[in-house]
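Here's a slice of the assembly, chains where they normally sit.
Chain nomenclature is as follows: A and B, assigned in order of appearance, with residue numbering initiated at 1 for each chain independently.
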Amino acid sequence: MGTSPSANRGPIVILTDFGYRDHYAGVMKGVIASIAPQASVVDLTHGIAPQQVLAGALALREAVGFFPRRTIFLGVIDPGVGTDRKPIAVETKSGACLVGPDNGLLWLAAERAELKKIVELRTASYRLPQVSASFHGRDIFAPAAAWLWRGLPLDKLGPQLPAMMELRPAGVVEDQRKLRGEIIYIDAFGNLISNISRVEFERFASRCQQSRLLIKFKRCSSLALSRAYGEGAHGAPLAIFGSFDLLEIAVRDGNAAKHFNATLGASVLIHSVGPRTTSL
Amino acid sequence: MGTSPSANRGPIVILTDFGYRDHYAGVMKGVIASIAPQASVVDLTHGIAPQQVLAGALALREAVGFFPRRTIFLGVIDPGVGTDRKPIAVETKSGACLVGPDNGLLWLAAERAELKKIVELRTASYRLPQVSASFHGRDIFAPAAAWLWRGLPLDKLGPQLPAMMELRPAGVVEDQRKLRGEIIYIDAFGNLISNISRVEFERFASRCQQSRLLIKFKRCSSLALSRAYGEGAHGAPLAIFGSFDLLEIAVRDGNAAKHFNATLGASVLIHSVGPRTTSL
């Protein structure tokens, strides 16, 4: 079938919103084991909330840099399965491939790993013989990932596409004295991850160097910026640049989402108080 | 110990109701790694609701055809552990083996893969040295699966049995103008999977070809039969033949179990309205 075995592949890494109750993710691994029995398969997570494409996209972006270069990422959060959204595979400059629906799920990871080429998964011989309209993870995406792992060139999977769907978290809004962000991801500890990157925060801070910065979230008008989750008093809220390198709201030994009763989209405000900043 | 290493085995695939909180499933993998360090182990799921043997049986049946032929399935939903229910292993014509308690868990998969031979797991040398009365997954089933993976002939594990316990979902009830099924599985998306197979549905439809078919579920007297979960209006209920090839009730971008407040056993009715059918 035009493939060459390739010993130095990374693993096939799976992310879905299938949860852990059913056999669905397991069945995808069965399909992979049938096509590429030597492939090592890693569960990134199957616990993304149902249909939360952006959460999955963020998780993929945060993971892509920590795996070997030639890893195959297989992402399936696919509320549009069986409709006209395209199944795609993406090759990146870093050597990683990404496989999944063209609904934005793969965009942030593709961008981080430097997108090189996109194809539509159309070649029938690299799908399961019977393709359902309800489970492309099993019938189209898992086979494609397994064939790529075996060394199949991307182009064999289908025709090249000029572009893919782009999906990004909201951007921060900045003016002279304020930086306004929002919560874009909530993790299982209840940590509230905002869209304010360390770079944006530091650039804002350097513009405001004569003044004091306050981090405001919900009823807290001045959260301490901590270096570690374990700083501050037991049960106290804090701000921290966590593993995403984004500003997070956390609670020491606690759960910030519950503490603040916070949901996605909640505002985080960085406020500069004191003498007017000089523009740089 | 009378085994021959076997390179072209499929993986050992584990399904349990142990959940994801404890070390129990992990410990089974430790036992397997101790006996068959080269075996690849796949989690089918550990999220079957506690003691729900039929749900586990359905998940195993849906998985068995998507794994390599010589896969070992290890199923542990075992409320009768330590009582007189027998520990068994099953060989199938397709080459797969199934290991677990003889409480019906393995039946649907054994039937689908074509049952060839059943043995009781009695040989002490293929169990752990100490067998508890509370965790046969660790002490009896995992060792048996690992030894089978190493190529041990089934008969070495114990004496042959003439039969195993059979467990099936309820059948559909059909008359001239009605096909009555019920919900037999609810997945993590809240999709409600009925016992009405596509074949039964189509046979009924062909008998009723002069008339119109209505799909009734709870307060909905006429659900549209969709081809994809993403058809219809956002939040609208629909019927679909999903990945089980059974009629499912779903909600677009939503959770049908919550939408309908539905549980296992809820009735699904296919009703033929219009001119009387001719009998075939």
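Note that a residue touches a chain if its C-beta (ideal position, glycine included) is under 8 Å from a C-beta of that chain, and two chains touch if they have at least 3 such contacts.
Just so you know, these numbers come straight off a predicted model, no measurement behind them.
Of the identical chains in this model, 2 are shown in place, and the full complex in the file is built from 3 copies.
Definition applied: only the chains that are shown with their structure count from here on.
Rotation angle relating chain A to chain B: 120°, from a CA superposition, given to the nearest 5. Listed in rising order, the residues of chain A touching chain B in the complex are 18-27, 29-31, 33-34, 37, 41, 43, 50-51, 79-83, 85, 132-135, 138. Residues of chain B that touch chain A in their complex: 10-11, 13, 15, 20, 40, 42-49, 59-60, 62-63, 66-68, 71, 187-189, 227-231, 240-243, 253, 255.
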